[in-house]
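This report concerns only the one structure given below.
Of the protein chains in this complex, all but one are displayed in their positions.
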Amino acid sequence: MARYGPQFGPDITYLGVDRCDHTDPASMAGADVVVLGAPFDGGTSHRPGTRFGPQAIRMTDYLPHDGSRPSLALRTDGLRDLRVLDAGDVEMYSGDIETALPALRAAVADVVRAGAIPVVLGGDHSIAFPDAGGVADVLGHGRVSMIHFDAHADTGDIEFGSLWGHGQPMRRLIESGALRGDRFLQIGLRGYWPPPETLDWMAAQRMRSYEMTEIGHRGLQTCLTEAFSIATDECDGVFLSVDIDVCDPGHAPGTGTPEPGGLTARELLDSVRRICLELPVVGIDVVEVSPPYDHADITAALANRVVLEALSAIARRRSALPPFDPSLPLLADRNLP
Amino acid sequence: MARYGPQFGPDITYLGVDRCDHTDPASMAGADVVVLGAPFDGGTSHRPGTRFGPQAIRMTDYLPHDGSRPSLALRTDGLRDLRVLDAGDVEMYSGDIETALPALRAAVADVVRAGAIPVVLGGDHSIAFPDAGGVADVLGHGRVSMIHFDAHADTGDIEFGSLWGHGQPMRRLIESGALRGDRFLQIGLRGYWPPPETLDWMAAQRMRSYEMTEIGHRGLQTCLTEAFSIATDECDGVFLSVDIDVCDPGHAPGTGTPEPGGLTARELLDSVRRICLELPVVGIDVVEVSPPYDHADITAALANRVVLEALSAIARRRSALPPFDPSLPLLADRNLP
Amino acid sequence: MARYGPQFGPDITYLGVDRCDHTDPASMAGADVVVLGAPFDGGTSHRPGTRFGPQAIRMTDYLPHDGSRPSLALRTDGLRDLRVLDAGDVEMYSGDIETALPALRAAVADVVRAGAIPVVLGGDHSIAFPDAGGVADVLGHGRVSMIHFDAHADTGDIEFGSLWGHGQPMRRLIESGALRGDRFLQIGLRGYWPPPETLDWMAAQRMRSYEMTEIGHRGLQTCLTEAFSIATDECDGVFLSVDIDVCDPGHAPGTGTPEPGGLTARELLDSVRRICLELPVVGIDVVEVSPPYDHADITAALANRVVLEALSAIARRRSALPPFDPSLPLLADRNLP
Amino acid sequence: MARYGPQFGPDITYLGVDRCDHTDPASMAGADVVVLGAPFDGGTSHRPGTRFGPQAIRMTDYLPHDGSRPSLALRTDGLRDLRVLDAGDVEMYSGDIETALPALRAAVADVVRAGAIPVVLGGDHSIAFPDAGGVADVLGHGRVSMIHFDAHADTGDIEFGSLWGHGQPMRRLIESGALRGDRFLQIGLRGYWPPPETLDWMAAQRMRSYEMTEIGHRGLQTCLTEAFSIATDECDGVFLSVDIDVCDPGHAPGTGTPEPGGLTARELLDSVRRICLELPVVGIDVVEVSPPYDHADITAALANRVVLEALSAIARRRSALPPFDPSLPLLADRNLP
Amino acid sequence: MARYGPQFGPDITYLGVDRCDHTDPASMAGADVVVLGAPFDGGTSHRPGTRFGPQAIRMTDYLPHDGSRPSLALRTDGLRDLRVLDAGDVEMYSGDIETALPALRAAVADVVRAGAIPVVLGGDHSIAFPDAGGVADVLGHGRVSMIHFDAHADTGDIEFGSLWGHGQPMRRLIESGALRGDRFLQIGLRGYWPPPETLDWMAAQRMRSYEMTEIGHRGLQTCLTEAFSIATDECDGVFLSVDIDVCDPGHAPGTGTPEPGGLTARELLDSVRRICLELPVVGIDVVEVSPPYDHADITAALANRVVLEALSAIARRRSALPPFDPSLPLLADRNLP
Partner (left out) sequence: MARYGPQFGPDITYLGVDRCDHTDPASMAGADVVVLGAPFDGGTSHRPGTRFGPQAIRMTDYLPHDGSRPSLALRTDGLRDLRVLDAGDVEMYSGDIETALPALRAAVADVVRAGAIPVVLGGDHSIAFPDAGGVADVLGHGRVSMIHFDAHADTGDIEFGSLWGHGQPMRRLIESGALRGDRFLQIGLRGYWPPPETLDWMAAQRMRSYEMTEIGHRGLQTCLTEAFSIATDECDGVFLSVDIDVCDPGHAPGTGTPEPGGLTARELLDSVRRICLELPVVGIDVVEVSPPYDHADITAALANRVVLEALSAIARRRSALPPFDPSLPLLADRNLP
């Protein structure tokens, strides 16, 4: 466990699940999911604060931190039907990105080797490079596709004189061969970045990026369905990277580079649900939650729910329950006394 | 009038309507609606602050507090076409829920006996027990149905060692016979509470609960129409209970237990309008507005408008105007000089 | 340039574009667009603070202030494909509206005479009178139509004993003959103002006002299309006035008179895009951004993007690119290496 | 009472005292003190918001609004031992300072003519001109001295092209002859305004201004004692003008032009006590409280207490109690059963 | 450990000290100090929120939560030189003060019986009754004196119809015989409460209350020295109760009933140091920290430091170090290599 992590919030686990140590495989035996904190904001180009993201995401919930969360919609308990452990925060010094990222990558790989899905709580989006990279290191370069929710493509080349930062992880993942550009699905892009030459590079990689205009015109469900078919072609697993700024700033003000005109919280939660119900998710990160800019913890609460939605849906996918029917009333078919 | 109420905000009436005294029937003569404040947050399980809700709801409006509000959409003035009075705050000590709730219940019953619709401004949702209970005490147990907007079912049994609290009022209403479980319509539920055994209890009562997944899939209007038909079957009146957390935290951050993924403010206002236009509403409460967690008063402003929308629609329902046509342009058929 | 403007924020230009001086036509030679700041909140009826709006709108962006913003959706760079200059703030003393408004009107007219589109950053909405009036002074009274996004009609007669204020500019524009009432399109009205007698006056002017109920029922796109056909009938140009309170307070909390139930940020941005793509816009103002009531700068960021969306779309309209196709994938038809 | 005042907060009186009407002398019969609200911020040079000051000062108190406040220190009840009434807010349109200030001046004069001390709740400091001017209009020009707590001298000549604003009232008072420059005592000045030529003008008027350096070096009590002797020389009464920014921003953040390095709240309260105990105060204003910039209402609470301290001390001065002894224990000489 | 406590913040211990269980004496073996959380705000008369106080006080510190805090000034490590344990939060339902307070009293007594000093983190001040009462239950009624820092005397009789609340604990302690009125020392009182009849009652009990006027006039050190001599006369131990509102709101905004004109943070810390260095402290509580009203955690940080200052001084008092010399330079007499 990190020595410094608790400095960026209290030393707790995600909603009270058991602790583990990613350097001790025995402690992860039988785990379905292992949570890792990445309290790092050295890669952000604008507002910092995401170093406090992991603990905020872990604890922002009005219910008891008791390691149980039965989903009304999915009828699974993501924290009990799965074995979910929390390995604490990886030590990442925000002033030294070149040391911090590899430390996280090794931790992610530890988790994957233990047979668990890593769920990494950021931290700024520079961590997607070690997150998805660490998964690919174990499952095979080129064998993992990416579904990436974000207002920004994060495919910049060099920023602030560095190859590493929250605007570049997706480029580094593709350039390094860890992920295939043509199995890279981006949802929610908008605004005024990156510039045309970067878009040209993205096109050359055969990335598929859904800007909000297309999503608005064709419909989010249609775009997702199309993306799902690409994601599962010739790939064994899917990495889900959720930058909370994919949501509109009204729904997620506590973030570093807010871009107006995004998804609603409901749309994001429903999308995460579909992905984890329908696709073989092998890794997740939830990034760019910056508590100093949050109000009444609404952004942290949303990120907490993104994680829970994912866990609940993975549990459902792995359960013996019938296929999920979104039109079923809440109380249909309950056990009656 | 309460002695301590003004301690939780200035001693004013809702948008400047006239005062009355619920213990003095003469003062309520001819009233269509009587506003009551319930400055109580002793029943909340997480963030308090709703004791400041009643005064915030009464005063958060950028227009003069002049006792008039002509609705653009409905072409009625809810504060003038109806006789609306404000009986001030009921004295409710947050440290003593067992004394506070009966005091409110008696006040609500006073209002109903005077022939007026009580509109109770909360306060946390534990007040729904005395609110709807007080109405049923006068109109008859089992004769009033409930339409309940909320992220949470509020059907818990014992919490914090107590039968009384903001997670349990709906169970107590049904158990006590005041309301029928099979005339209990819940809109907007989501998230991770209550647990399955409580859902089983709810199913056994034949409650009808619309979780956000069903609402998203079938459409809010369809769900409402279905709910309306249940609500009016074998019941004489409808109690409308609006927990502001039915809205997404982006629209209503100032609340105690925010659950991401809710309705928009527009959806809530439109739903309240339809209910008050189409159904025989006999009581209303608007709860869980917590000013300390609000920003720029947007949650209090929304609650203020929920009340006004209800009043405007009740006025329209009681007016001689033709049926409401939502496609009519604003300026159609105006009096021209 | 104003002597006092920098007192209401730092002395910068909109996202780093070049400066000009509206009193010096040579400095505006070749300009397509000239930004003007109107740091004035003397006309507001409730919360002040919009005097800090112009600088907040100019600088709220997480990208470098480098005078370039390539739009992902529109494939134009509104700051480079157009020649955009910033003339700084007009000196407007909030305590003296009768001096302040004419000063702004003269500045706007200077810009129009120079052949540029004025984009005025407010300030409260009282500035719409000099903004649209100044345009009409040059292009001809009765020759410019108005598309007005707002929660409020702003057609009051006398408020606070004055003819001038943020609730009255639209009445003054029509009464003065600068704009035609029957070419006045209002989008997003809702709530409880103005009163019926003012609506009668509006009807008598043959204004066309789309209240949110009609928009919700008929669809925003339908209403916009209808409005566009009116706006271009017998008029040479369109003035676009965007009161940020047309958006729901959840999306735009930092404003003076927030009215729940409005548009989403996405809807506003898409609407502004359509207007500037499809209509001959001759002037724009973006008003009622009040930074003291904002949170994490989300309202200022939205206003900044409203301006950029308009500029990007104007650039597209003036470009040789094919007609805009909203279903086109982001990376379709890029230059490949 | 003002028609628009309640728009800037609820329509209440200072801590629940009785209402009066300054245009109706009978309503003020027997009054010792009459509170007036001046909800005006049209004269501020930087952050506005003081229009919400009067209601914030009236209501920010955690005790019941019951018209009673027994001072622990002074053993008087300023609201009961004196007859204190509240005449509500004067209608002052922030966009028209030239109309607004005379309206306030007339109201202040009404109060003085009724034999009461006016306590004016601002509002920005431009109201000091009508406040002290209105007192002098009745008691005689040149017969009232001024004790002025402020970070700023407020002796500017023309600002923003106007003679009227919050930086100039003291100059206008002296120039107009209402107050004598050599009976003008300023406490707490600091910082970087006004410029030398204005200081020269002040010196020429023989004003006595205590900058914080002198106060720190010689001691606040010494400075006050010296000032008191000047204030009472050849004058019949003293006007006390308290700009809340005389306090350090740590104690009073909610203000328009905060200057670091000021008095503590304790020092201000003790100074106000001494003035009202020892001098014949004939008028008071408390200005520059800007609620939008306040946190947890601490600035409004301080202003509320400045008023109460003044009233308690005036009551003590008028009482039959022995001279105030600050070393007396709280419980000394109490009535024992 | 409480079942519900973690709902009011993460389940952590004070700065990372070891946990214990107050119902299990063995777990407290050898403890010098046991921390208890009292997440209760049902007794507050105004702003709630102190239920979140215990966890905020436990975790608000920028240093690692590592169970060590070497005091620069006192040269002791309060968390290591003493054996400090944390028994977690007592379950206290804010809606039921009559059940909650006895539960806390029993827990406090458990700690005292185990030979440790209880340090209770509030919570509102109603907990002082069980805190000091629980200590007296074990050490003997009338054998413990009280030093009470507060803006308010907290000696009310019945408020909101109840004997129990944050304005009455001191009266109940004296009336019940747990503490002697003539060994009750109050520091920092000010403002306008309680009323004269309550002061008469206090005088009759021979309480000694230092109002801020006396403190300002005679000096804080003088008053403290005098109080110390009373506190140790015929008593075996001293209970220290610190209401954070004894500080000025500028230093402690996050509290329920802020009264301007209080101590500085420095004065409070120095006073707590002297008390714990010079007197036989047998119990401590730190109350009225309300995180929803705090800014940048400054109030919680102050309360965290009040606890640390007390622990450091107790450690010093129990150490073999020479008498504390406040004029000694920090680096005097250090171990040199």
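General observations
Residue numbering begins at 1 within each chain, and the chains themselves are lettered A, B, C, D and E in the order written.
Here, a residue touches a chain if its C-beta (ideal position, glycine included) is under 8 Å from a C-beta of that chain, and two chains touch if they have at least 3 such contacts.
Computed from a prediction, not measured in an experiment: that's the story for all the values here.
Taking every chain of the complex into account, the absent chain touches A, C, D, E.
Of the candidate positions A:19, A:46 or A:113, contact with the unshown chain belongs to A:46. For the chain left out of this panel, the touching residue among D:212, D:238 or D:302 is D:212. When you scan D:189, D:244 or D:277 for touch with the missing chain, the hit is D:189.
Contacts to the hidden chain, counted on subunit D, fall at residues 45-47, 189-193, 195-196, 199-200, 202-204, 207-214, 216-218, 248-251, 253-254, 256-262, 264, 293-295. Touching residues on subunit E toward the chain that is not drawn are 62-63, 68-73, 75, 248, 250-252, 264-266, 269-270, 295-298, 301-302, 305, 308, 326-331, 334-337. Contact between subunit C and the absent chain runs through residues 3-4, 6-7, 9-12, 16, 55, 58-59, 62-66.
Just so it is clear, only the chains that are shown with their structure count from here on.
Comparing mean CA positions across the assembly, the chain most remote from subunit C is E. The interface of A-B is repeated, with over half of its contact pairs matching by residue number, by D-E among D-E, C-D or B-E. Simply put, of A-C and A-E, more C-beta pairs touch at A-C.
The centroid of the Cα atoms in subunit B and the matching centroid in subunit D are 43 Å apart.
Rounded to a whole number, the gap between the C-alpha centres of subunit B and subunit C is 38 angstrom. Centres computed as Cα averages put subunit C at a distance of 56 Å from subunit E. Counting partner chains per residue, subunit E has residues 4, 7, 45-47, 293 touching two or more of them. Because contacts link the chains in a way that matches no line, ring, star or complete pattern, their graph is best described as other.
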